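All protein chains but one are shown in place.
Up next, chain A:
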Amino acid sequence: MDTESTYSGYSYYSGRSRGSHRHGERSRDRHKSRIKESSRSEKSVTINAPPAEPLLGDQSVRGEEVQDDNWGETTTAVTGTSEHSLSQEDIVRISKDLDDSVGLDCKRYLNVALSVILGLVVFLTPLAFLILPHLLWPDRLRACGTACEGLYISVAFKLLILLLAVWALFFRPPRAGLPRIFVFRALLATLVLLFVLSYWLFYGVRILDSQDEDYQGIVQYAVSLVDALLFIHYLAIVLLELRQLQPFFSLCVTRSTDGATQHYNLGQLSIQRAAVVILENYYKDFPVHNPAMLTASKSRAAKHLAGLKVYNVDGPGGNNAAAGIAQSQSRAMIAAAARRRDSSHNDLYYEEAEHERRVRKRKARLVVAVEEAFTHIRRMQEEEKKKAPGDVMDPREAAQAIFPSMARALQKYLRTTRQQHLHSMESIQQHLAFCITNNMTPKAFLESYLTTGPTLQYGKDRWLARQWTLISEASVTSGLKDGTIFLLKCIDFSLVVTTKKIPYIKLDEEFIDPKSHKFVLRLQSETSV
């Protein structure tokens, strides 16, 4: 009896909490009460599970009942159940906010510093090429006339164009922080550096050392450098911007908690860049993640498992037997679950029908209340402004004036659809003021509450934009391939991304002569003779 009770306590609670091993005394009490329940219910078909208890509260209450002196040692840790996930979210969010406010991204600043240095070097090089001969051997230089001046103008304008082009392409605020370096940018920077270094090398050896007098040649050398830099900039545009525009892969993104799916067509990108594009689209395409909607399926799953208990008749064996025991236990549970006549599908059906009815009823009341509230407000006309009547309100005050008449209906509707944590009273009043200012109808005002919108629609604290992790088996700087699978993990959920290559489409042509469209009548005449 003793061994049985401790063992069953483990099998029931081991999956739920990381408790200590001193469960024994407490679990015996609960076990006794459950034996009574199950013996009663053996005669009936359904086995009612004991109600799911919140774990932290349970431990403290039971400790006092049984007067276990060790209750101080046997505290459990917070687990990721749905009741506690919000608090864990808050903790992570706070820590990340601290990081943002205090720390600046070292990596980003390093990147910016390096690119600025490289840019300066690149710009000043042609100017240096032109100026250095004047500084070092001015007397020996052969003055060159109009040809040089023409070349000066061309250098100046090409440098200006290069400056504008680099500013347009590279000096944009970064849209994302990637885990690894951006391979193409690094390659281009290396190429530019090598290029400029080789030019300097040639200049240093052939021109500075020998103190060449042909100034026109030097100017032409500087012009060729600027031309080559413009071509490298063209290469940068093609590699960084143009190559991934042509769609090549179709990515299927599924959210792990509720299965919302979208498809995106992307070009040939590396996995980290594809992840950035997907996340940017996630914020506008996917409905906001609502953990309150998932509790129903979790409670059903808990009921399935909690109704059965597995007893080990042979007693705990050696190490080899432990794995075998676990396997046989789970198989026994699956078999028992399949055999018992489960009526939970019935409950689900009626529950969903009832819920739908309730939602529709609340929605009708809400729409009527809002329409009535909007009739109390009218925009002041031009003529009235001269008369200056008493109660003139700005949009915020007007919103506050009509809000109480619809507040209750709105609150009830949000509670029924489990959206109440997404909208605070302040945000609702702000939205109402916004709608009044822009002459929106009550239907337009209600649209953001009747349908769950994308994540961007809600406050910034729902975005969690800094807490994404890219999980991938292949290296994140490698390119997308057919069949690549990677995960984008946020705190509560993850996005599963699978890649498929867009099929190669072969089009055939068929020419139809416009004169070939001819028709005949279908005759079915009957003549009497």
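In this text, a contact is a pair of C-beta atoms (placed from the backbone, for glycine too) under 8 Å apart; a residue touches a chain by one contact, two chains touch by 3 or more; residues count from 1.
In this text, contacts and distances are computed from a predicted model.
Q: Looking at UniProt, which of "Tax1-binding protein 3", "Serine/threonine-protein phosphatase 2A 55 kDa regulatory subunit B", "Histidine-containing phosphotransfer protein" or "Proteasome subunit beta" names the chain that isn't shown?
A: The record for the missing subunit names the protein "Tax1-binding protein 3".
Q: Looking at A:313, A:338 or A:529, which makes contact with the chain not pictured?
A: A:529
Q: If you put the missing chain back, which residues of chain A would it touch?
A: 522-529
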